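With one protein chain held back, the other chains of the complex are shown just where they sit.
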Amino acid sequence: MSTLAPTDEPRAVGDTRRAGRWVFITATVMLMAWVLVPIYLLFVNTLSSPSEVSGFPKTGLPSFDFASVEFFLSFSGVARALWNSVVVAVLTMVLSIGIGAPAGYALSRFDFPGKEVFRMVVVMTRAFPLPLLALPLAVMFIRVGLDDTALGLAFVHTVLALPFAVLITFSLFSGIPIELEEAAWTLGCNRLQAFIKVVMPLILPGLVASAVFAFTISWNEVFAAAVLTIENRTLTAFLVQSLNVSPLHLKFAGGTALVVPALIFIFAVRKYLFAMWGIANR
Amino acid sequence: MQSRFLPYMLLAPATLFLAVFFVYPFVQIGILAFSSGDGFTMGHIQTMASHWKFGTALWNTVLLTAIIVPIQLALALSMASIVTKLKTGRSTILFVFAIPLGLSDLAAGIIWLAIFEQSGFLNSMLAGLGVIEQPILFLGYQNMWVIFAAVVLAEIWRATAIMMVILVSGMGLIPKEYYEAAEVFGASPWKRFTKVTLPLLRPSLQTALILRTIAAFEVFAVVVALGGTTLPVLMGETYQWQFTMRDRNVAAAYAMVILGISIAATLVFLRLLRVPKEARL
(Lines give C-alpha, C1' and ligand atoms only; values in the text may rest on other atoms or scores of the structure.)
Protein backbone atom coordinates (compact mmCIF):
# COMPACT_ATOMS: atom_id res chain seq x y z
CA MET A 1 0.00 0.00 0.00
CA SER A 2 2.79 2.41 0.89
CA THR A 3 3.89 2.80 -2.71
CA LEU A 4 0.42 3.93 -3.57
CA ALA A 5 0.22 6.36 -0.68
CA PRO A 6 -2.29 8.96 -1.76
CA THR A 7 -1.21 12.55 -1.90
CA ASP A 8 -3.44 15.31 -0.74
CA GLU A 9 -3.63 16.70 -4.22
CA PRO A 10 -6.98 16.18 -5.81
CA ARG A 11 -6.77 13.66 -8.59
CA ALA A 12 -7.62 14.49 -12.12
CA VAL A 13 -11.25 13.84 -12.94
CA GLY A 14 -10.33 11.30 -15.62
CA ASP A 15 -8.28 9.33 -13.12
CA THR A 16 -11.05 9.08 -10.61
CA ARG A 17 -13.45 8.02 -13.24
CA ARG A 18 -11.10 5.36 -14.52
CA ALA A 19 -10.38 4.14 -11.01
CA GLY A 20 -14.09 4.14 -10.24
CA ARG A 21 -14.75 2.20 -13.38
CA TRP A 22 -12.11 -0.34 -12.40
CA VAL A 23 -13.57 -0.77 -8.92
CA PHE A 24 -16.98 -1.10 -10.47
CA ILE A 25 -15.92 -3.87 -12.86
CA THR A 26 -14.00 -5.75 -10.17
CA ALA A 27 -16.95 -5.60 -7.83
CA THR A 28 -19.29 -6.86 -10.54
CA VAL A 29 -17.03 -9.74 -11.48
CA MET A 30 -16.48 -10.72 -7.87
CA LEU A 31 -20.16 -10.65 -7.06
CA MET A 32 -20.88 -12.79 -10.11
CA ALA A 33 -18.20 -15.28 -9.07
CA TRP A 34 -19.65 -15.31 -5.54
CA VAL A 35 -22.98 -16.46 -6.96
CA LEU A 36 -21.72 -18.78 -9.67
CA VAL A 37 -18.79 -20.66 -8.16
CA PRO A 38 -20.79 -22.60 -5.54
CA ILE A 39 -23.26 -23.66 -8.21
CA TYR A 40 -20.40 -24.71 -10.46
CA LEU A 41 -19.01 -26.84 -7.63
CA LEU A 42 -22.37 -28.53 -7.20
CA PHE A 43 -22.34 -29.41 -10.90
CA VAL A 44 -18.80 -30.75 -10.61
CA ASN A 45 -19.86 -33.10 -7.83
CA THR A 46 -22.95 -34.16 -9.74
CA LEU A 47 -20.89 -35.07 -12.76
CA SER A 48 -18.31 -37.04 -10.78
CA SER A 49 -18.32 -40.70 -9.89
CA PRO A 50 -19.32 -41.71 -6.35
CA SER A 51 -15.72 -42.45 -5.38
CA GLU A 52 -14.60 -39.03 -6.61
CA VAL A 53 -17.34 -37.39 -4.58
CA SER A 54 -16.11 -38.93 -1.34
CA GLY A 55 -12.45 -38.70 -2.38
CA PHE A 56 -9.82 -36.12 -1.42
CA PRO A 57 -8.38 -33.86 -2.69
CA LYS A 58 -10.78 -32.82 -5.38
CA THR A 59 -9.64 -31.34 -8.66
CA GLY A 60 -12.55 -28.97 -9.11
CA LEU A 61 -13.07 -30.31 -12.62
CA PRO A 62 -15.91 -32.64 -13.55
CA SER A 63 -15.05 -36.08 -14.91
CA PHE A 64 -18.39 -36.29 -16.72
CA ASP A 65 -19.49 -39.46 -15.05
CA PHE A 66 -23.23 -39.58 -15.62
CA ALA A 67 -24.11 -42.50 -13.36
CA SER A 68 -25.77 -40.41 -10.63
CA VAL A 69 -27.65 -38.30 -13.15
CA GLU A 70 -28.87 -41.34 -15.05
CA PHE A 71 -30.00 -42.92 -11.81
CA PHE A 72 -32.07 -39.86 -11.09
CA LEU A 73 -33.63 -39.67 -14.50
CA SER A 74 -34.54 -43.34 -14.34
CA PHE A 75 -36.52 -42.71 -11.17
CA SER A 76 -40.09 -43.28 -12.23
CA GLY A 77 -42.51 -40.37 -12.03
CA VAL A 78 -40.05 -37.52 -12.48
CA ALA A 79 -41.85 -36.09 -15.51
CA ARG A 80 -45.22 -36.20 -13.79
CA ALA A 81 -43.85 -34.60 -10.66
CA LEU A 82 -42.30 -31.86 -12.76
CA TRP A 83 -45.68 -31.16 -14.34
CA ASN A 84 -47.38 -31.09 -10.94
CA SER A 85 -44.81 -28.62 -9.67
CA VAL A 86 -45.47 -26.33 -12.60
CA VAL A 87 -49.24 -26.51 -12.13
CA VAL A 88 -49.05 -25.75 -8.43
CA ALA A 89 -46.54 -22.96 -8.94
CA VAL A 90 -48.60 -21.28 -11.66
CA LEU A 91 -51.73 -21.49 -9.54
CA THR A 92 -49.85 -20.00 -6.61
CA MET A 93 -48.57 -17.22 -8.81
CA VAL A 94 -52.02 -16.33 -10.11
CA LEU A 95 -53.69 -16.57 -6.71
CA SER A 96 -51.12 -14.58 -4.81
CA ILE A 97 -51.01 -11.73 -7.32
CA GLY A 98 -54.75 -11.76 -7.82
CA ILE A 99 -55.36 -11.53 -4.09
CA GLY A 100 -52.26 -9.65 -3.05
CA ALA A 101 -52.06 -6.79 -5.53
CA PRO A 102 -55.43 -5.23 -4.63
CA ALA A 103 -54.44 -5.37 -0.98
CA GLY A 104 -51.08 -3.78 -1.76
CA TYR A 105 -52.87 -1.01 -3.66
CA ALA A 106 -55.25 -0.38 -0.79
CA LEU A 107 -52.41 -0.17 1.70
CA SER A 108 -50.48 2.32 -0.38
CA ARG A 109 -53.34 4.62 -1.40
CA PHE A 110 -55.67 4.81 1.56
CA ASP A 111 -55.54 5.56 5.23
CA PHE A 112 -58.13 3.63 7.09
CA PRO A 113 -58.64 2.12 10.52
CA GLY A 114 -57.17 -1.38 10.76
CA LYS A 115 -54.51 -0.76 8.17
CA GLU A 116 -51.59 -1.50 10.45
CA VAL A 117 -53.33 -4.53 11.91
CA PHE A 118 -53.81 -5.92 8.44
CA ARG A 119 -50.16 -5.37 7.58
CA MET A 120 -49.08 -7.09 10.74
CA VAL A 121 -51.27 -10.11 10.11
CA VAL A 122 -49.94 -10.43 6.59
CA VAL A 123 -46.37 -10.26 7.79
CA MET A 124 -47.08 -12.68 10.62
CA THR A 125 -47.93 -15.42 8.17
CA ARG A 126 -44.26 -15.48 7.27
CA ALA A 127 -43.28 -15.61 10.88
CA PHE A 128 -44.93 -18.90 11.67
CA PRO A 129 -43.29 -22.27 11.14
CA LEU A 130 -45.14 -24.05 8.38
CA PRO A 131 -44.40 -27.58 9.63
CA LEU A 132 -46.74 -26.86 12.55
CA LEU A 133 -49.50 -25.37 10.42
CA ALA A 134 -49.40 -28.33 8.04
CA LEU A 135 -51.20 -30.66 10.43
CA PRO A 136 -54.38 -28.61 10.98
CA LEU A 137 -54.41 -27.73 7.30
CA ALA A 138 -54.07 -31.35 6.24
CA VAL A 139 -56.96 -32.37 8.49
CA MET A 140 -59.08 -29.58 7.04
CA PHE A 141 -58.18 -30.55 3.47
CA ILE A 142 -58.95 -34.22 3.97
CA ARG A 143 -62.34 -33.28 5.39
CA VAL A 144 -63.33 -30.93 2.58
CA GLY A 145 -61.81 -33.02 -0.20
CA LEU A 146 -59.01 -30.65 -1.15
CA ASP A 147 -56.49 -33.24 -0.05
CA ASP A 148 -54.01 -34.36 -2.70
CA THR A 149 -55.11 -31.75 -5.24
CA ALA A 150 -52.90 -29.19 -6.89
CA LEU A 151 -55.36 -26.48 -5.90
CA GLY A 152 -55.22 -27.39 -2.23
CA LEU A 153 -51.45 -27.23 -2.19
CA ALA A 154 -51.52 -23.98 -4.15
CA PHE A 155 -53.72 -22.48 -1.42
CA VAL A 156 -51.10 -23.26 1.20
CA HIS A 157 -48.30 -21.96 -0.99
CA THR A 158 -50.31 -18.82 -1.56
CA VAL A 159 -50.34 -18.22 2.19
CA LEU A 160 -46.55 -18.26 1.99
CA ALA A 161 -46.34 -16.08 -1.10
CA LEU A 162 -49.05 -13.59 -0.16
CA PRO A 163 -46.97 -11.43 2.19
CA PHE A 164 -44.42 -10.98 -0.58
CA ALA A 165 -47.12 -10.10 -3.07
CA VAL A 166 -48.82 -7.65 -0.72
CA LEU A 167 -45.69 -5.96 0.56
CA ILE A 168 -43.91 -5.77 -2.78
CA THR A 169 -46.92 -4.38 -4.58
CA PHE A 170 -47.39 -2.01 -1.66
CA SER A 171 -43.92 -0.59 -2.10
CA LEU A 172 -44.33 -0.49 -5.87
CA PHE A 173 -47.61 1.42 -5.68
CA SER A 174 -46.13 3.70 -3.03
CA GLY A 175 -43.43 4.59 -5.51
CA ILE A 176 -45.91 5.84 -8.08
CA PRO A 177 -46.97 9.43 -7.40
CA ILE A 178 -50.66 9.65 -6.66
CA GLU A 179 -50.63 12.83 -8.77
CA LEU A 180 -50.32 10.68 -11.84
CA GLU A 181 -53.60 9.01 -11.01
CA GLU A 182 -55.19 12.27 -9.98
CA ALA A 183 -54.19 13.79 -13.29
CA ALA A 184 -55.93 10.94 -15.07
CA TRP A 185 -59.06 11.49 -12.96
CA THR A 186 -59.17 15.15 -13.92
CA LEU A 187 -58.92 14.08 -17.54
CA GLY A 188 -62.17 12.19 -17.10
CA CYS A 189 -61.00 8.71 -16.24
CA ASN A 190 -62.73 6.93 -13.38
CA ARG A 191 -60.68 5.23 -10.75
CA LEU A 192 -60.51 1.89 -12.53
CA GLN A 193 -59.69 3.39 -15.90
CA ALA A 194 -56.97 5.52 -14.39
CA PHE A 195 -55.55 2.47 -12.73
CA ILE A 196 -55.52 0.39 -15.89
CA LYS A 197 -54.26 3.12 -18.21
CA VAL A 198 -51.75 4.87 -15.97
CA VAL A 199 -50.68 2.67 -13.07
CA MET A 200 -50.77 -0.76 -14.66
CA PRO A 201 -48.14 -0.14 -17.34
CA LEU A 202 -45.79 1.29 -14.73
CA ILE A 203 -46.34 -1.45 -12.27
CA LEU A 204 -46.39 -4.44 -14.61
CA PRO A 205 -42.67 -5.29 -14.50
CA GLY A 206 -42.63 -5.15 -10.72
CA LEU A 207 -45.76 -7.24 -10.66
CA VAL A 208 -44.01 -9.84 -12.78
CA ALA A 209 -41.13 -9.81 -10.34
CA SER A 210 -43.39 -10.54 -7.41
CA ALA A 211 -45.12 -13.23 -9.46
CA VAL A 212 -41.70 -14.78 -9.97
CA PHE A 213 -41.25 -14.83 -6.21
CA ALA A 214 -44.54 -16.58 -5.78
CA PHE A 215 -43.51 -19.11 -8.36
CA THR A 216 -40.15 -19.87 -6.77
CA ILE A 217 -41.64 -20.03 -3.28
CA SER A 218 -44.07 -22.66 -4.43
CA TRP A 219 -41.41 -24.39 -6.47
CA ASN A 220 -39.10 -24.82 -3.50
CA GLU A 221 -41.61 -25.60 -0.77
CA VAL A 222 -41.20 -29.09 0.54
CA PHE A 223 -42.98 -29.73 3.78
CA ALA A 224 -46.58 -28.93 2.93
CA ALA A 225 -46.08 -30.57 -0.44
CA ALA A 226 -44.94 -33.78 1.21
CA VAL A 227 -47.86 -33.85 3.63
CA LEU A 228 -50.64 -32.65 1.36
CA THR A 229 -49.92 -34.51 -1.85
CA ILE A 230 -49.76 -38.23 -2.32
CA GLU A 231 -50.46 -39.16 -5.91
CA ASN A 232 -49.94 -35.65 -7.22
CA ARG A 233 -46.51 -35.18 -5.73
CA THR A 234 -44.52 -32.10 -6.71
CA LEU A 235 -40.94 -32.42 -7.89
CA THR A 236 -39.43 -30.99 -4.71
CA ALA A 237 -41.48 -33.21 -2.46
CA PHE A 238 -40.70 -36.11 -4.72
CA LEU A 239 -36.94 -35.56 -4.63
CA VAL A 240 -36.60 -34.34 -1.13
CA GLN A 241 -38.31 -37.19 0.64
CA SER A 242 -35.17 -39.27 0.41
CA LEU A 243 -32.38 -36.78 -0.06
CA ASN A 244 -31.39 -36.30 3.57
CA VAL A 245 -30.67 -39.96 4.08
CA SER A 246 -29.15 -40.70 0.69
CA PRO A 247 -25.44 -41.11 -0.02
CA LEU A 248 -23.47 -37.98 -0.88
CA HIS A 249 -23.22 -38.45 -4.62
CA LEU A 250 -26.99 -38.84 -4.90
CA LYS A 251 -27.48 -35.84 -2.64
CA PHE A 252 -25.52 -33.72 -5.07
CA ALA A 253 -27.39 -35.12 -8.06
CA GLY A 254 -30.63 -34.35 -6.23
CA GLY A 255 -29.40 -30.86 -5.47
CA THR A 256 -28.78 -30.34 -9.15
CA ALA A 257 -32.22 -31.61 -9.99
CA LEU A 258 -33.60 -28.94 -7.65
CA VAL A 259 -31.40 -26.18 -9.03
CA VAL A 260 -31.59 -26.66 -12.79
CA PRO A 261 -35.34 -26.08 -13.30
CA ALA A 262 -35.08 -22.93 -11.16
CA LEU A 263 -32.19 -21.70 -13.30
CA ILE A 264 -34.18 -22.28 -16.45
CA PHE A 265 -37.22 -20.55 -15.03
CA ILE A 266 -35.36 -17.46 -13.92
CA PHE A 267 -33.57 -17.41 -17.26
CA ALA A 268 -36.92 -17.53 -19.03
CA VAL A 269 -38.26 -14.51 -17.13
CA ARG A 270 -34.99 -12.55 -17.07
CA LYS A 271 -36.44 -10.17 -19.62
CA TYR A 272 -39.00 -9.09 -17.04
CA LEU A 273 -36.46 -8.81 -14.29
CA PHE A 274 -34.63 -6.59 -16.73
CA ALA A 275 -37.76 -4.71 -17.64
CA MET A 276 -38.04 -3.49 -14.05
CA TRP A 277 -35.02 -1.44 -14.77
CA GLY A 278 -36.64 -0.10 -17.86
CA ILE A 279 -39.09 1.95 -15.81
CA ALA A 280 -36.33 4.25 -14.71
CA ASN A 281 -35.67 5.10 -18.32
CA ARG A 282 -39.16 6.39 -18.94
CA MET B 1 -69.06 7.61 -0.13
CA GLN B 2 -67.66 4.85 -2.27
CA SER B 3 -64.02 5.43 -1.49
CA ARG B 4 -64.59 4.86 2.21
CA PHE B 5 -65.42 1.26 1.49
CA LEU B 6 -63.06 0.79 -1.41
CA PRO B 7 -59.98 -0.08 0.66
CA TYR B 8 -61.94 -2.69 2.57
CA MET B 9 -63.26 -4.18 -0.64
CA LEU B 10 -59.74 -4.40 -1.98
CA LEU B 11 -58.58 -6.06 1.19
CA ALA B 12 -61.49 -8.47 1.44
CA PRO B 13 -60.14 -11.29 -0.74
CA ALA B 14 -56.80 -11.35 1.05
CA THR B 15 -58.44 -11.13 4.46
CA LEU B 16 -60.84 -13.97 3.74
CA PHE B 17 -58.08 -16.08 2.34
CA LEU B 18 -55.82 -15.53 5.32
CA ALA B 19 -58.66 -16.13 7.74
CA VAL B 20 -59.30 -19.58 6.33
CA PHE B 21 -55.79 -20.73 5.52
CA PHE B 22 -53.76 -18.98 8.15
CA VAL B 23 -55.73 -17.63 11.10
CA TYR B 24 -57.77 -20.78 11.58
CA PRO B 25 -54.84 -23.23 11.80
CA PHE B 26 -52.85 -20.60 13.66
CA VAL B 27 -55.45 -20.31 16.40
CA GLN B 28 -55.36 -24.07 16.82
CA ILE B 29 -51.59 -23.94 17.30
CA GLY B 30 -51.97 -21.01 19.65
CA ILE B 31 -54.39 -22.99 21.80
CA LEU B 32 -51.94 -25.91 21.87
CA ALA B 33 -49.21 -23.70 23.27
CA PHE B 34 -51.26 -22.53 26.23
CA SER B 35 -53.63 -25.35 27.07
CA SER B 36 -53.52 -28.75 28.64
CA GLY B 37 -56.27 -31.29 29.21
CA ASP B 38 -57.86 -28.98 31.75
CA GLY B 39 -57.65 -25.40 30.57
CA PHE B 40 -55.03 -22.71 30.47
CA THR B 41 -51.47 -23.50 31.43
CA MET B 42 -48.04 -21.94 31.24
CA GLY B 43 -46.54 -25.40 31.68
CA HIS B 44 -45.46 -25.83 28.07
CA ILE B 45 -43.76 -22.47 28.06
CA GLN B 46 -41.96 -23.47 31.23
CA THR B 47 -40.92 -26.84 29.79
CA MET B 48 -39.53 -25.03 26.81
CA ALA B 49 -37.73 -22.32 28.73
CA SER B 50 -36.19 -24.71 31.21
CA HIS B 51 -34.78 -27.04 28.54
CA TRP B 52 -31.03 -26.68 28.47
CA LYS B 53 -30.90 -25.82 24.78
CA PHE B 54 -33.53 -23.10 24.74
CA GLY B 55 -31.27 -20.22 25.69
CA THR B 56 -28.59 -21.19 23.20
CA ALA B 57 -31.12 -21.67 20.43
CA LEU B 58 -32.66 -18.26 21.03
CA TRP B 59 -29.29 -16.56 21.23
CA ASN B 60 -27.96 -18.28 18.10
CA THR B 61 -31.04 -17.37 16.10
CA VAL B 62 -30.97 -13.73 17.10
CA LEU B 63 -27.22 -13.46 16.60
CA LEU B 64 -27.36 -15.10 13.17
CA THR B 65 -30.06 -12.68 12.11
CA ALA B 66 -28.20 -9.69 13.52
CA ILE B 67 -25.11 -10.62 11.50
CA ILE B 68 -26.72 -11.85 8.30
CA VAL B 69 -29.32 -9.19 7.62
CA PRO B 70 -27.07 -6.07 7.70
CA ILE B 71 -24.46 -7.74 5.47
CA GLN B 72 -27.18 -8.77 3.08
CA LEU B 73 -28.58 -5.28 3.03
CA ALA B 74 -25.21 -3.81 2.07
CA LEU B 75 -24.61 -6.49 -0.53
CA ALA B 76 -28.10 -6.19 -1.99
CA LEU B 77 -27.73 -2.41 -2.23
CA SER B 78 -24.43 -2.78 -4.08
CA MET B 79 -25.86 -5.37 -6.42
CA ALA B 80 -28.93 -3.27 -7.09
CA SER B 81 -26.79 -0.18 -7.73
CA ILE B 82 -24.58 -2.11 -10.12
CA VAL B 83 -27.55 -3.43 -12.02
CA THR B 84 -29.15 -0.01 -12.36
CA LYS B 85 -25.88 1.61 -13.48
CA LEU B 86 -24.91 -0.98 -16.04
CA LYS B 87 -25.06 -0.11 -19.67
CA THR B 88 -24.04 -3.40 -21.26
CA GLY B 89 -24.77 -6.95 -20.19
CA ARG B 90 -27.44 -5.74 -17.82
CA SER B 91 -29.85 -8.60 -18.24
CA THR B 92 -27.15 -11.27 -18.02
CA ILE B 93 -25.77 -9.82 -14.81
CA LEU B 94 -29.19 -9.35 -13.31
CA PHE B 95 -29.92 -12.96 -14.18
CA VAL B 96 -26.75 -14.16 -12.48
CA PHE B 97 -27.45 -12.07 -9.38
CA ALA B 98 -31.01 -13.36 -9.27
CA ILE B 99 -30.13 -17.05 -9.56
CA PRO B 100 -30.13 -17.83 -5.82
CA LEU B 101 -33.70 -16.52 -5.75
CA GLY B 102 -34.80 -19.78 -7.30
CA LEU B 103 -32.86 -22.04 -4.97
CA SER B 104 -34.38 -23.77 -2.01
CA ASP B 105 -32.61 -23.68 1.32
CA LEU B 106 -32.16 -27.41 1.04
CA ALA B 107 -30.23 -27.05 -2.22
CA ALA B 108 -28.18 -24.24 -0.68
CA GLY B 109 -27.35 -26.46 2.28
CA ILE B 110 -26.16 -29.23 -0.03
CA ILE B 111 -24.06 -26.81 -2.07
CA TRP B 112 -22.26 -25.35 0.93
CA LEU B 113 -21.77 -28.76 2.45
CA ALA B 114 -19.82 -29.69 -0.69
CA ILE B 115 -17.53 -26.78 0.04
CA PHE B 116 -17.04 -27.11 3.77
CA GLU B 117 -17.07 -30.86 4.40
CA GLN B 118 -13.86 -32.59 5.35
CA SER B 119 -13.07 -33.84 1.86
CA GLY B 120 -14.75 -30.83 0.29
CA PHE B 121 -13.63 -28.10 -2.06
CA LEU B 122 -12.30 -25.65 0.53
CA ASN B 123 -9.96 -28.28 1.94
CA SER B 124 -9.01 -29.36 -1.58
CA MET B 125 -8.16 -25.81 -2.48
CA LEU B 126 -6.11 -25.23 0.67
CA ALA B 127 -4.27 -28.50 0.08
CA GLY B 128 -3.68 -27.55 -3.55
CA LEU B 129 -2.18 -24.25 -2.43
CA GLY B 130 0.04 -26.07 -0.01
CA VAL B 131 -1.42 -24.32 3.01
CA ILE B 132 -2.43 -27.56 4.71
CA GLU B 133 -1.41 -31.18 4.40
CA GLN B 134 -4.28 -32.91 6.14
CA PRO B 135 -7.83 -31.84 5.46
CA ILE B 136 -9.17 -29.72 8.30
CA LEU B 137 -12.44 -30.57 9.98
CA PHE B 138 -14.36 -27.33 9.59
CA LEU B 139 -17.78 -28.44 10.73
CA GLY B 140 -16.86 -30.22 13.97
CA TYR B 141 -18.65 -29.51 17.21
CA GLN B 142 -15.47 -28.04 18.70
CA ASN B 143 -15.37 -25.35 16.03
CA MET B 144 -18.76 -23.91 16.72
CA TRP B 145 -17.75 -20.56 15.30
CA VAL B 146 -16.74 -22.14 11.98
CA ILE B 147 -20.15 -23.76 11.67
CA PHE B 148 -21.62 -20.41 12.57
CA ALA B 149 -19.55 -18.65 9.91
CA ALA B 150 -20.43 -21.27 7.32
CA VAL B 151 -24.12 -20.80 8.04
CA VAL B 152 -23.70 -17.04 7.73
CA LEU B 153 -21.96 -17.40 4.37
CA ALA B 154 -24.50 -19.86 3.01
CA GLU B 155 -27.43 -17.74 4.13
CA ILE B 156 -25.93 -14.59 2.64
CA TRP B 157 -25.30 -16.44 -0.58
CA ARG B 158 -28.78 -17.89 -0.74
CA ALA B 159 -31.04 -15.11 0.37
CA THR B 160 -29.48 -11.84 -0.75
CA ALA B 161 -31.07 -12.06 -4.19
CA ILE B 162 -34.54 -11.59 -2.80
CA MET B 163 -33.57 -8.29 -1.19
CA MET B 164 -31.77 -7.27 -4.33
CA VAL B 165 -34.75 -7.79 -6.60
CA ILE B 166 -37.04 -5.84 -4.28
CA LEU B 167 -34.51 -3.00 -4.19
CA VAL B 168 -34.00 -3.07 -7.96
CA SER B 169 -37.73 -2.64 -8.51
CA GLY B 170 -37.73 0.17 -5.97
CA MET B 171 -34.81 1.92 -7.61
CA GLY B 172 -36.52 1.58 -10.96
CA LEU B 173 -39.33 3.77 -9.64
CA ILE B 174 -37.07 6.67 -8.69
CA PRO B 175 -37.44 9.24 -11.48
CA LYS B 176 -34.23 9.86 -13.40
CA GLU B 177 -34.74 13.62 -13.07
CA TYR B 178 -33.73 13.52 -9.42
CA TYR B 179 -30.34 12.14 -10.30
CA GLU B 180 -29.92 14.57 -13.15
CA ALA B 181 -30.70 17.42 -10.81
CA ALA B 182 -28.25 16.11 -8.25
CA GLU B 183 -25.60 15.79 -10.89
CA VAL B 184 -26.18 19.36 -12.02
CA PHE B 185 -25.47 20.48 -8.48
CA GLY B 186 -22.23 18.51 -8.54
CA ALA B 187 -23.15 15.79 -6.06
CA SER B 188 -20.67 12.90 -6.00
CA PRO B 189 -21.94 9.38 -6.73
CA TRP B 190 -21.82 8.58 -3.00
CA LYS B 191 -23.77 11.76 -2.16
CA ARG B 192 -26.32 10.92 -4.83
CA PHE B 193 -26.67 7.49 -3.30
CA THR B 194 -27.12 8.68 0.28
CA LYS B 195 -29.16 11.79 -0.44
CA VAL B 196 -31.35 10.62 -3.31
CA THR B 197 -31.44 6.87 -3.59
CA LEU B 198 -31.67 5.83 0.05
CA PRO B 199 -34.41 8.22 1.18
CA LEU B 200 -36.53 7.52 -1.88
CA LEU B 201 -35.97 3.82 -1.52
CA ARG B 202 -37.53 3.76 1.93
CA PRO B 203 -40.68 1.78 1.12
CA SER B 204 -38.68 -0.91 -0.64
CA LEU B 205 -36.05 -0.97 2.08
CA GLN B 206 -38.73 -1.46 4.68
CA THR B 207 -40.31 -4.32 2.75
CA ALA B 208 -37.00 -6.01 2.05
CA LEU B 209 -35.82 -5.75 5.65
CA ILE B 210 -39.04 -7.00 7.17
CA LEU B 211 -39.36 -9.99 4.89
CA ARG B 212 -35.72 -10.93 5.17
CA THR B 213 -35.50 -10.58 8.94
CA ILE B 214 -38.53 -12.71 9.51
CA ALA B 215 -37.16 -15.37 7.20
CA ALA B 216 -33.83 -15.21 9.03
CA PHE B 217 -35.55 -16.03 12.32
CA GLU B 218 -36.73 -19.23 10.69
CA VAL B 219 -33.31 -20.35 9.49
CA PHE B 220 -33.29 -24.12 9.56
CA ALA B 221 -32.40 -26.30 6.57
CA VAL B 222 -29.01 -24.69 6.01
CA VAL B 223 -28.13 -25.04 9.68
CA VAL B 224 -29.08 -28.70 9.70
CA ALA B 225 -27.11 -29.38 6.53
CA LEU B 226 -23.96 -27.73 7.85
CA GLY B 227 -24.04 -28.28 11.56
CA GLY B 228 -26.61 -30.93 12.36
CA THR B 229 -27.96 -30.30 15.83
CA THR B 230 -24.62 -28.94 17.03
CA LEU B 231 -25.80 -25.40 16.44
CA PRO B 232 -29.27 -25.20 17.97
CA VAL B 233 -31.65 -22.65 16.44
CA LEU B 234 -35.28 -21.97 17.33
CA MET B 235 -36.75 -23.53 14.22
CA GLY B 236 -34.60 -26.63 14.64
CA GLU B 237 -35.83 -27.04 18.23
CA THR B 238 -39.42 -26.60 17.08
CA TYR B 239 -38.93 -29.37 14.57
CA GLN B 240 -37.22 -31.52 17.18
CA TRP B 241 -40.05 -31.18 19.70
CA GLN B 242 -42.75 -31.67 17.11
CA PHE B 243 -41.37 -34.73 15.35
CA THR B 244 -38.65 -36.35 17.40
CA MET B 245 -39.97 -35.82 20.89
CA ARG B 246 -43.53 -35.63 19.66
CA ASP B 247 -44.67 -33.00 22.08
CA ARG B 248 -46.83 -30.72 19.99
CA ASN B 249 -47.50 -28.36 22.87
CA VAL B 250 -43.89 -27.45 23.42
CA ALA B 251 -43.36 -27.17 19.66
CA ALA B 252 -46.26 -24.74 19.57
CA ALA B 253 -44.65 -22.80 22.41
CA TYR B 254 -41.47 -22.49 20.33
CA ALA B 255 -43.54 -21.26 17.40
CA MET B 256 -44.93 -18.55 19.66
CA VAL B 257 -41.41 -17.44 20.51
CA ILE B 258 -40.47 -17.19 16.83
CA LEU B 259 -43.66 -15.28 16.20
CA GLY B 260 -42.94 -12.97 19.13
CA ILE B 261 -39.47 -11.93 18.04
CA SER B 262 -40.68 -11.56 14.45
CA ILE B 263 -43.42 -9.18 15.50
CA ALA B 264 -40.96 -7.22 17.59
CA ALA B 265 -38.54 -6.88 14.69
CA THR B 266 -41.31 -5.92 12.29
CA LEU B 267 -42.54 -3.18 14.60
CA VAL B 268 -39.02 -1.82 14.86
CA PHE B 269 -38.62 -1.65 11.09
CA LEU B 270 -42.07 -0.15 10.59
CA ARG B 271 -41.15 2.60 13.01
CA LEU B 272 -37.59 3.22 11.87
CA LEU B 273 -38.42 3.34 8.20
CA ARG B 274 -41.84 4.89 8.46
CA VAL B 275 -43.18 6.06 5.12
CA PRO B 276 -45.18 9.22 5.83
CA LYS B 277 -47.86 9.64 3.24
CA GLU B 278 -47.15 13.34 2.70
CA ALA B 279 -43.47 12.69 2.17
CA ARG B 280 -44.08 10.44 -0.75
CA LEU B 281 -42.92 11.44 -4.20
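The first chain written gets the first letter, and so on, giving A and B; residue counts start at 1 in each chain.
Just so it is clear, a residue touches a chain if its C-beta (ideal position, glycine included) is under 8 Å from a C-beta of that chain, and two chains touch if they have at least 3 such contacts.
Heads up, the rule we're going with is that contacts and distances are computed from a predicted model.
> Assuming one chain is omitted from the figure, identify its UniProt name from "Diguanylate cyclase", "Multiple sugar transport system substrate-binding protein", "Thiamine pyrimidine synthase" or "Energy-coupling factor transporter transmembrane protein EcfT".
Missing chain, per its UniProt entry: "Multiple sugar transport system substrate-binding protein".
> For the chain left out of this view, which of A:Leu41, A:Ala106, A:Val122 or A:Ala150 touches it?
Going through A:Leu41, A:Ala106, A:Val122 or A:Ala150 one by one, A:Ala150 is the residue touching the chain not shown.
> Which listed residue (A:Pro131, A:Pro163, A:Gly206 or A:Gly255) would be found touching the missing chain in the intact complex?
Going through A:Pro131, A:Pro163, A:Gly206 or A:Gly255 one by one, A:Pro131 is the residue touching the chain not shown.
> List every residue of subunit A that touches the chain not included in the displayed model.
50-51, 54-56, 71, 74-76, 87-88, 90-91, 94, 131, 134-135, 138-139, 142-143, 145, 147-152, 154, 196, 200, 223, 226-227, 230-232, 240-248, 250, 254
> For subunit B, which residues lie in contact with the unshown chain of the complex?
52, 117-119, 134, 137, 139-142, 224, 227-230, 239, 242-247
Rule of thumb we're sticking to: only the chains that are shown with their structure count from here on.
> As a quick test, compute the distance in whole Å between the mean CA positions of subunit A and subunit B.
Spacing between the chain centres: roughly 13 Å.
> Which residues of subunit A touch subunit B once you look at their complex with the stated criterion?
20, 24, 27-28, 31-32, 34-36, 38-39, 41-42, 45, 54-60, 98-100, 102-103, 105-106, 109-112, 115-116, 118-129, 131-133, 135-137, 140, 155-156, 158-159, 162-164, 166-168, 170-172, 174-178, 191, 202, 205-206, 209, 212-213, 216, 219-220, 222, 236, 240, 243, 251-252, 254-255, 258-259, 262-263, 265-267, 270-271, 273-274, 276-282
> Show me the residue ranges of subunit B that touch subunit A in the complex, using the header's touch definition.
For subunit B paired with subunit A, touching residues are 3-4, 6-8, 10-11, 13-15, 17-18, 21-26, 28-29, 75, 78-79, 82-86, 90-107, 110-115, 118-121, 123-125, 127-128, 135, 157, 161-162, 165-166, 168-176, 189, 203-204, 206-207, 210-211, 214-215, 217-218, 235, 238-239, 242-243, 248, 251-252, 254-255, 258-259, 262-263, 266, 270, 275, 277, 280-281.
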